[in-house]
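Omission of a single protein chain aside, the complex is shown with its protein chains in their original locations.
What follows is chain A.
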């Protein structure tokens, strides 16, 4: 994920300081790894260097002095460009699940047993995500994040189901040959 664009997006709501940006990032992307403070400040300095953000001033209300940052026009422009940019529809075949099945077939292993166990693990995770998503009072960011994970796990599962069926057909063909 592009941290600089996510920070630009958070700054679009108005000037903010590093601590606040980190907190809002972690709230909006609960499934992502929490941002390190060091990364937030390094990214903010690069945004300033590239003219996409600037220092608004300092805010010392109720605590230590903090530098407030705001987005520039160039920053807003860059954010719009990035948000509308189409991602390459990459074939996600570098996934380790895919690799394990292929290697297992090559090595005459038991891919069907692996697929059954992997399905159980996927389903367990999907049950957790569904419970989170449908709990009363779930906020939008959490629901969106759970939906995203659920749909990707579901895509894995559909591929695993098709693969298990293909393996059965293949075995039947080999046995009858």
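A few comments on the model shown:
Here is the rule we go by: a residue touches a chain if its C-beta (ideal position, glycine included) is under 8 Å from a C-beta of that chain, and two chains touch if they have at least 3 such contacts; residues count from 1.
Just so we're on the same page, contacts and distances are computed from a predicted model.
A single chain of the complex does not appear, and UniProt lists its protein name as "ABC transporter ATP-binding protein", one of "ABC transporter ATP-binding protein", "Acyl-CoA dehydrogenase", "Hydrogenase 4 subunit B" or "Molybdopterin synthase catalytic subunit". Among the residues A:12, A:144 or A:157, only A:157 touches the chain that is left out of the figure. The chain that is not drawn here is touched, among residues A:58, A:80 or A:130, by A:130. One chain of the complex is left out; on chain A, the residues touching it are 116, 122-123, 126-127, 129-130, 133-134, 150-151, 153-154, 157-158, 161, 165.
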